[in-house]
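Here the complex is missing one protein chain, while the rest keep their positions.
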Amino acid sequence: MVPITTMHYLVVAAALFVLGVVGVLTRRNVVIILMSIELILNAVNLNLVAFSRTWGNLHGQLFAIFIVVDAAAEAAIGLGILIAFFRNKETINVDEIDLLKW
Amino acid sequence: MNPVLNAGAAPIATSFFFYFLAGAAILSGLLVITRRNAVHSALALIVTLLSVSGLYLMLYAPFVAGVQIIVYAGGIMVLFLFVIMLVNIERVSKERQFNRIWPVGLLASCALLAVFLAAFTKGKDLFHDRPITLPEDSNTQQVATMLYGEVVKTIQNPKGQYMIGQYTFAFEIASLLLLVAILGAVIMTKKKI
Amino acid sequence: MLRGSMNALMSYLDPRVTVTPGQAGNELWALIYVFVIFAGVAVIVLCMNWIERKALAHFQIRLGPMRVGPHGLLQPIADAFKLMLKEDIVPDEADEVVFRFAPVIGLLAAFTVYIVIPFGPTQAVTDMNIGILFMLGVSSLGVLGIVTAGWASNSHYPLIGALRSSAQMVSYEVAMGMAVLSAILMTSMNAAGTGTLSMIGIVQAQQLQGIWFIFKFFPLGFIAFAIFAIAMVAETNRAPFDLPEAESELTAGFHTEYSGLRWSLFMLGEYAAMLAVSSIAVTLWLGGWMRPFPNLLQGPAWEFIFSLFPGLTFGALAAITFISAARMPSHAFFRIQRAGMAIFAALIGLLALLLLVIAVAGRANDASIAARFREGIDYVYWFMLKVAVFMYMFIWYRATWPRYRFDQLMKVGWKVMLPISLGVLILTAIVGVLLP
Partner (left out) sequence: MNDLKDKALPNAVPSLTSNLDLEAPDKPYLDSNELILNMGPQHPATHGVLRVILKLDGEKVMGTECVIGYLHRGVEKIAENRTYTMFNPYVDRMDYCAAVSNGLGYCEAVEKLLNVEAPPRAQYIRVILTELQRLASHQLWLGTHALDIGAMTPLFYTFRDREEILKIFEKYCGARLTTHAFRIGGCQYEIYPGFEKDVKNFLAFAPPKIDEYETLLTSNRIWLERTKNVGVISAKDAIALGVTGPVLRASGVKWDIRKAVPYANYSKFDFEIPVGANGDTYDRYLVRMAEMRQSLRIIEQAVNGIPEGPIMAKVPKLIKPPVGEIYHSIEAPKGELGYFIVSDGSTQPYRLRVRPPSFVNLQALDLMVRGALVADVVAVIGTFDIVLGEVDR
């Protein structure tokens, strides 16, 4: 069997990234779009950690931790916006959120 | 001490676990973007997150794996589920699931995939797998050192001297970011302030 | 293959082994530990079921189960059979897949944490570098089971229960994490300044510093411990924080729609989680597997005296059982019950005898297998004894206190426990720096 190399991890990360992009670009439900963004961030994290191992230092892992922090902030804000919007417009579909104000 | 008794844990069945976790991650990633029901998507995303944290463990990044589980799966996803239940509207899952420009989006994603494929096939040599393994035992300690700094004790100075870590500033900025996020979320979700 | 296995089996019994099977790469022993722990947890949950009902009953001047077996000893088994035979109802409007899967999530989360619980320096499946982080993370996954169960039931009471539990567990996790952090901070207060997240490392740090962390920097350690002890009750949804399943408000909360085996999985998960969080508390603050005064009362004589404790405890249990068998009314109706009780006592007595024999055989610190067994029994005994205190407290709380209201629960979590735990954390850091 082929030994598992960094390349393998990169391919997995790329696949997750593309799945996330597809989700962001095609879905209507804001919640699922936010989840797709989490998918993208995870793909990036996986890349960073894989590179961290390749280069033998911890900077990649540090970045990954910062991205996790960022993802937490993003989820809180995104879901906050979502709830505020849902309260006013009773919809969570992106293509109905086109008024640029409420 | 007998080296046989305390042999370091050599990873077993690496490729099996890698393919298993990678498959689980990608498959549930696919489910995330295809399910009608947002709760199903969220559950699939949890599986993805756990698989990815398994992959981190295989990459000798136990601290990141732990953070991934505790923050993502235990925190963020509970928040997601909470919000989905709060805005639980039946009709969303019966409506059209994809937005009007979905062909464009899909096309763009395909283009992105093509770029990735091209990069991987053309630039295969760029990503050599070096036989470097990170020492597992001190991972947390090292991460902590880089984030917060450490107290260095020498013979001349036994009380120790504080060394600022490489990322201490970024760490403080991150905490500020979180504070702003908390305030923003509270202000936005509160009905009356 | 077989010889290799035998070799692996025997080599780990060598008393010179100082690491867990997971670290030693001994998969066979790791698997044995996994099976022993899982079977042990299942048995303890059954026992807990009986003990809780009995203890609660005696708190409330009742007798509790008395019919199935002497003093209702077989009641948990009868209940388990009943639950297994009951119909597994899935409501029509429920989300079937999620509904069926939800109890398993909670159970998985509760059982996975046992991988890193150190019953002794080598009596754990493995020791992780991120042990306590792993435990907190995985045990926080348990809430997903509750949330999905509540949502999938597609019914109002379970939904409210699920919302309550998700808010509650996320809130109390914060205070819990802060309390844990102050204990972790204490591990780093040695000459080298190296802290650890590993569960075994935390206990060894207590051994090294010669103090249980509950007494360290008194009262800081104690306050952190108290915060954890409160938060862990909230995390496991037990009274007085049992809002997600508050039976007088939400009928049964998130498991209203569940029946039979799936319902019992929730119960199993709840009790397993109780054991797990109690184990964290014991590991972090009460010296884990260490017997009382390991540094003060040293020497082979003390070792021997303390190693008699497990056997004596079970001997006392056997004696109590014998006495209560003898004190049963001398009516023909109780004949079988009395015989059953006597057999039960005899079994416990045999166990006690076995433990005593092992204690005596492994008396000296020689390199015999008996010595290793004796050590292991000692460690597990002291660990489980400390855990048992917590389990009793859980029952005691339930008998004593009314239930909190949701907003009060949140207020206690965010406005009382979090500031206190943060203060303790900061004070611990300051004191740790100021005191050499």
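So that you can tell them apart, the chains are marked A, B and C in the order they are listed, and the count of residues begins at 1 in each.
By definition in this document, a contact is a pair of C-beta atoms (placed from the backbone, for glycine too) under 8 Å apart; a residue touches a chain by one contact, two chains touch by 3 or more.
Given the structure is predicted, the values throughout are model-derived calculations rather than measurements.
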item: Of C:67, C:82 or C:405, the residue in touch with the unshown chain; value: C:405
item: Selected residue (touches chain absent from view) among C:102, C:214 or C:246; value: C:246
item: Residue numbers in chain C that touch the chain omitted from display; value: 56, 59-62, 156-157, 160, 163-164, 239-240, 242-243, 246-251, 398-408
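The working rule: only the chains that are shown with their structure count from here on.
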item: Distance from the mean Cα position of chain C to that of chain A, given in whole angstrom; value: 36
item: Chain centre separation (chain A, chain B; CA means) in Å; value: 9
item: Centre distance in Å when chain B and chain C are each reduced to the mean of their C-alpha atoms; value: 30
item: Contacts with 2+ other chains: residues of chain B; value: 63, 67, 75, 79, 84, 86, 139
item: Set of chain A residues in contact with two or more other chains; value: none
item: Touching residues on chain B, where the partner in the complex is chain C; value: 1-2, 4-10, 12, 37, 39-40, 43, 46, 62-63, 65-67, 69-70, 73-75, 77-79, 81-82, 84-86, 88, 136-137, 139-141, 150-151, 153, 160
item: Chain A residues within the chain B interface of the complex; value: 1-12, 14-29, 31-32, 34-36, 38-39, 42, 45-46, 49-50, 52-56, 58-59, 61-62, 64-66, 68-77, 79-84, 86-87, 90, 92-95
item: Of chain C, residues touching chain B in the complex; value: 11-12, 14, 16-19, 22-25, 27, 95, 97-98, 128-130, 133-134, 136-138, 140-141, 143-144, 147-148, 150-152, 159, 162-163, 166-167, 169-170, 173, 193-197
